[in-house]
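Here the complex is missing one protein chain, while the rest keep their positions.
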Amino acid sequence: MAKTITESQKQEKITALQKEREAFSLKLRDAVGTRKRDSLIAKIEKIDEQIKKERTGERFTRQEKRNLIAYSFIAPNFIGFALFTLGPIIFAFVLAFMKWDGNSPMEFAGLKNFIDMFSNDRFRASFVNTIVYCLATVPLTLVSALGLAIVLNQKVKGKNFFRTVGFFPYVASLVAVAAVWNMLFSPMKSGPVNMLLYNLGVHAKSLPKWSADPNWVMFTIVLFSVWKNMGYYMVIYLAGLQGINGELYEAAGLDGCNAWQKFRYITWPQLQPTTFFVTIILTINCFKVYDIVYMLAGGSNGIVSSQAMVLVYHIYEEAFRNWNLGYASAVAMVLFLMVLVITLVQFRGEKKYAN
Amino acid sequence: MKVKSTNYKIRRCLLYVVLLLLTAAMLVPFAWMLSASLKLDKDVFIFPIRWIPQHPRWQNYLDIWTKIPLLTFVTNTMKITLIVTTLQLLTSSFAAYAFAKLKFRYKDTLFMAYIATIAVPWQVYMVPQFMMMRNFGLNDSHLAIIFLQAFSAFGVFMMRQFYQGIPDELCEAARIDGMSEYQIYAKIMLPLSKPALSTLTIFTFVNTWNDFLGPLIYLKTEAKKTLQLGLKMFISQYSSEYGLIMAASVLSLIPVLIVFLSLQKHFVEGVAATGVKG
């Protein structure tokens, strides 16, 4: 490339670029506000790079080289991801504005799917339930997972055993654990938990029917989810705890810090990236909850009552029972937007913290 | 001094009591699974629970191998799980390094694209994805499941978070020493991220091992089906053999537990243990 350009042409280009640079630095002098200044400085730097590139006759600027190296790191994963996940997802988002059953030709529906949504009882019920479920499950799971991880990160005899046990509910077959749970929380008076409540003085008539009771079903589901999933997040926290430098604790011990202070000033801040990760994954997984509800509240006939309906169940029902793929995508879009807002807020929080 | 040590002892005792209670709560389902796996299916759901079956049916553990081609299913699942886990580990740790330690254009956009997709439930794009895979000729093939699982955004996200915890100064020093980015990744980051890699291995392994919906949609030939589909074969339209399901579920837990047990020691040797002092 460099060979085809004569020396004078090259010089001409460099002069032009330098002129451009001049103009920007003049602007920079008058610019107010850090944001504007930053962007101007970035532009000047870019021109500097280009001038350097022209002078040396190299093919890529340093920045471009850096980009290429970075892309080479991402590529193996990204190509597969873009093709098999991102592509279909983008297609699904387009579907949100369509009416489609998978076979008949697609029809443009505009915002009809979104309007239909808000007049749909089942959507409204599932929307509210999903939010209630998330608000209850996320903090509870987070706290219990962190607590469990901290306890099992100490010198405890049989630590490995306890860790495995903690992870157990997560790996065990959902069919089995849901069955046991429903047995323990049997709606009958003779169910183990109800028996306990009865002996504690709860009146036989007011014993909850747990997952068969519209007032208690959500509570039962939340309790079950926390129990089943805390081992999973405990593992993430355990790995995160290993990243904390032990010298920090030693120093704190010398300064006479107590356990709470150590947690407050070392463990918690050091775990920020992990907590950020756990919160996001936990929130997303809570919004996506489906099979737990189905197994626990659906019973043997798979009927989920409107007190236990969640968004993904609604999506499933619409997509595969009624084949309203457009409508189902629209509901997913709402779900997605909710998660996106939460993630962005947290993302901003993380950046602020990192600075 | 003496007061302090008795205090300490009481606290220890309490800790163990709590741990044991938790253990009991965690293990109840497993006990139930074991007990159900030794019953006839008509007795499985009888209430109240009979924890120790009157006539334990060890036969169930033999029947599961002959009633369905369980060995084939285990081999298939093993194959898919191993390939997916390997691909997932390599590609996501690789990509995560760029997201955590390199500066480049569209970094935030690309990263948001990853995170955003985690939020979309699979049920929504399952149909378009299926139609696409079928056009590629991947319907009824293991390759479809592998592609589906191996490039998840979750792995990239998780590894990035852990790499971020490793001080930037380490990489800077290495760059000054003249190491290329690939060398930094291979020689510094990978050895340091053992806890994270172990975690990701466990999660990917468990998810792929227990995946049901993916194989359900894609795998139809019996010789290609996976363990989770096999479990469902015991539930037929008019009867369900829960004793056998539970026996097979108990067996299917074993590989997962082996992976967990063999990797969990890596959680202990974290950054501090590998000799790097930040």
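So that you can tell them apart, the chains are marked A and B in the order they are listed, and the count of residues begins at 1 in each.
What we mean here is this: contacts are C-beta pairs under 8 Å (C-beta built on N, C-alpha and C of every residue); 3 or more make two chains touch, one makes a residue touch a chain.
The working rule: contacts and distances are computed from a predicted model.
Chemist: Report the protein name recorded by UniProt for the chain absent from the figure; options are "Peptide/nickel transport system permease protein", "ABC transporter substrate-binding protein", "1,2-phenylacetyl-CoA epoxidase subunit A" or "Heme exporter protein C".
Modeler: So, among "Peptide/nickel transport system permease protein", "ABC transporter substrate-binding protein", "1,2-phenylacetyl-CoA epoxidase subunit A" or "Heme exporter protein C", the name matching the hidden chain's UniProt entry is "ABC transporter substrate-binding protein".
Chemist: Sort through A:Ala179, A:Leu271 or A:Ile315 and give me the one touching the missing partner chain.
Modeler: A:Ala179
Chemist: Determine which one of B:Ser35, B:Thr77, B:Thr91 or B:Gln149 touches the chain that has been left out.
Modeler: In the complete complex, the chain left out is touched by residue B:Thr91.
Chemist: For subunit A, which residues touch the unseen chain?
Modeler: 75-77, 79-80, 82-83, 101-104, 121-122, 179, 182-183, 185-188, 209-214, 299-301, 303, 305-306, 317, 320-323
Chemist: For subunit B, enumerate the residues touching the unshown chain of the complex.
Modeler: 40-47, 67-68, 86-87, 90-91, 94, 126-127, 130-131, 134-143, 147, 151, 182, 186-187, 190, 216-217, 220-224, 229, 232-233, 235-240
Assume only the chains that are shown with their structure count from here on.
Chemist: Suppose each chain is reduced to the average of its Cα coordinates; what separation in Å results between subunit A and subunit B?
Modeler: The computed centroid separation for subunit A versus subunit B comes out at 17 Å.
Chemist: Note which residues of subunit A are touching subunit B in the complex, please.
Modeler: Within the complex, subunit A contacts subunit B at residues 66-67, 69-71, 73-74, 76-78, 80-81, 83-89, 91-92, 95, 102, 148, 151, 156, 160, 162-173, 175-177, 179-181, 183-184, 186, 188, 190, 227, 231-232, 235-236, 238-247, 270, 273-274, 276-277, 280-281, 284, 287-288, 290, 312, 315-316, 319-320, 325, 328-329, 332, 335-336, 339-340, 343, 354.
Chemist: Touching residues of subunit B toward subunit A in the complex: what are they?
Modeler: On the subunit B side, the touching residues are 15-16, 19, 22-23, 25-30, 32-33, 36, 45, 47-49, 90-92, 94-95, 97-99, 102-105, 107, 110, 113-121, 123-129, 132-133, 147-148, 150-158, 161-162, 164-166, 181, 185, 195-196, 198-199, 202-203, 206, 210, 231, 245-246, 249, 252-253, 256-257, 260-261, 264-265, 267-273, 277-278.
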